[in-house]
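Removed from the display is one protein chain of the complex; every other protein chain stays in position.
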Amino acid sequence: MKINLKVWRQKNNNTAGKLVDYQLDNVSEDMSFLEMFDVLNDSLTRKGEDPVTFDHDCREGICGMCSMYINGRAHGPQTGATTCQLHMRSFNDGDTIVVEPWRARAFPVIKDLMVDRSAFDRIIQSGGYVSVNTGSARDANEILIPRTVADEAMDAAACIGCGACVAACKNASAMLFVSAKVSQLAILPQGHSEHKERAERMVAQMDAEGFGACSFTGACSVECPKSISLDHIARMNREYLGAKLSSENVQG
Amino acid sequence: MAWVTQTLSSSLGRKVIMSLTGLFLSTFLIVHMAGNLQLFKGDGGRAFNEYTYFMTHNPVIMTVSYLLYTSILVHALMAFVLTRHNQASRPVKYAYSKPEANSDWSSRNMGILGTILLLFIIIHMRTFWYEMHFGSVPMAEYDGKQYKNLYAVVQVAFGEWWYVLLYVVCMGALGYHLAHGFQSGFQSLGVRHKKYTPLIEALGKYFFAIIIPLAFAAMPIYVFLQVHHII
Partner (left out) sequence: MKLESKIPAGPLAEKWARHKFSLKLVNPANKRKYEIIVVGTGLAGASAAASLAELGYNVKAFCFQDSPRRAHSIAAQGGINAAKNYQNDGDSVFRLFYDTIKGGDYRAREANVHRLAEVSVNIIDQCVAQGVPFAREYGGTLANRSFGGAQVSRTFYARGQTGQQLLLGAYSALSRQVANGKVKLYPRTEMLDLVVEGGKARGIITRNLITGKIESHSAHAVLLCTGGYGNVFYLSTNAMGSNVTAAWRAHKKGALFGNPCFTQIHPTCIPVSGHYQSKLTLMSESLRNDGRVWAPKSKEDAVRIQKGEIKPTDLAEDARDYFLERRYPAFGNLVPRDVASRNAKYVCDEGRGVSKTGLAVYLDFADAIKRDGRKTIEAKYGNLFEMYEKITGENPYELPMMIYPAVHYTMGGLWVDYNLMTTIPGLYALGEANFSDHGANRLGASALMQGLADGYFVIPYTVGDYLATIGPADKIPVDSPAFKEAEQKVHAQVNQLLSIKGERPVDDLHKELGHIMWEYCGMSRTAEGLKLAKQKIQALKKEFWTNVKVLGDSEEMNQALEQAARVADFIELGELMVDDALNREESCGGHFREEHQTPDGEALRDDENFAYVAAWEYQGENQPELLNKEILEFENVKLTQRSYK
């Protein structure tokens, strides 16, 4: 099939970008979306034009590296899937596809479709862990965790840190990402002892990174490739409020 | 007290303020609506005027009403702060975005809906509250007691078709604001439960987003029709 592309091209963070038109004539519907970009890049390179820069690695929907805003939606039209899991059979012959990078103050563009998501790492560093040193663990089966609890924790832990929630949110809010981690560790007994500081610190870091607030539009959860539930946002709100009211941290 | 200011200025804290004030306003709407149902009595406004008298003289209600004004101000102010912050979180907009694929219109336009409501509240307060307190309202006498005849003011205002239309449109905005806002308020407080959230959602969707605005919209229409002797 024939595909018309409008791709965001931006040399680096200090220069302005723009949408550039490209045409591809021989797109197979079995191609993945990123393979279509490979084909584009191959032809650009042969013509001596700079290929399009985009993040990707595993190409099977788990590393969270790929990140394209396709035809007005984070990771494209398919729900429950990443950009790399999108295939060209989701499009029709002659379609025009607009491809942009994630847009958020906290995710500056590095080049073309590639953005800097290190804000997510800093949020995890602020408290997204259980403080346990290597070697000091007791036998795994001494901590009993009912299956339903383990399942719920796993639902939250499934987040791949792709940032589609931020990209899709009208406020560029990172609530779904942050809450998935806060919630996972709050549900599990292992994470319970630090749950107050964790909620306080991770929310503070989230705000410091310049993400927006939550308007609860639900866009994040719909566009999340792992369909992380809004329940976790509610739990984080609860955790945070509870922590603020009951913790002994008076400094804020 | 650093923790208080810090909490309330965090993105979550701000939403808690929105939620508390918003939900408080929502409960006020019930009371307000119930009282105003007196308009439908067809008794020439007596019940309504007596109700108005009660509302402006009962010390408890008066305290609550100051809380109410504060809530409106805080809610609106916080709405402004949040909306600005949220917009600033995406300095470069998408060239092409299709948010209707993932979220409801009302949830994305709370700011616009709220602004309509704010304008409405200002006009509404100017017409009735200001007149009541500072204007020259004709008097009515029931059982030898003098009452401000706010009902007459209502008749004048709702006798104008454009004023009625304004009301109806604004109640539409209220419906949309609460269709999202009511249940969102609970989410902001972390109240979410498999059993109860569907109830809250239904309450928001049907009672707050449909019944309440309809009842409020019915009042000017009713009075208009009455004033013009259509019914």
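By written order: A and B. Residues from 1 in each chain.
The rule is short, and it goes like this: contacts are C-beta pairs under 8 Å (C-beta built on N, C-alpha and C of every residue); 3 or more make two chains touch, one makes a residue touch a chain.
Keep in mind it's a predicted model, so treat the numbers as computed, not measured.
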Displayed partners of the chain not shown (whole complex): A
Per the definition of touch given earlier, which of A:A153, A:C214 or A:A243 contacts the omitted chain? A:A153
It is residues of chain A that touch the chain not shown, namely 11-12, 28-32, 34-35, 38-39, 41-42, 45-46, 48-51, 53, 55-65, 78, 80-81, 85, 87, 89, 110-111, 114, 116-118, 120-121, 124-126, 128-141, 143-147, 150-151, 153-154, 157-158, 160-161, 184-185, 188, 190-191
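Note that in this section only the chains that are shown with their structure count from here on.
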Considering the complex alone, what residue numbers of chain A touch chain B? 6, 8, 19, 69, 71-73, 77, 98, 100, 103-106, 168, 170-173, 203-204, 206-207, 210-219, 222-223, 230-231, 233-242, 244, 249-252
If you look only at chain B, which of its residues touch chain A in the complex? 1-3, 5-7, 10-16, 82, 85-86, 88-99, 101-104, 107-108, 110, 180, 184, 187-192
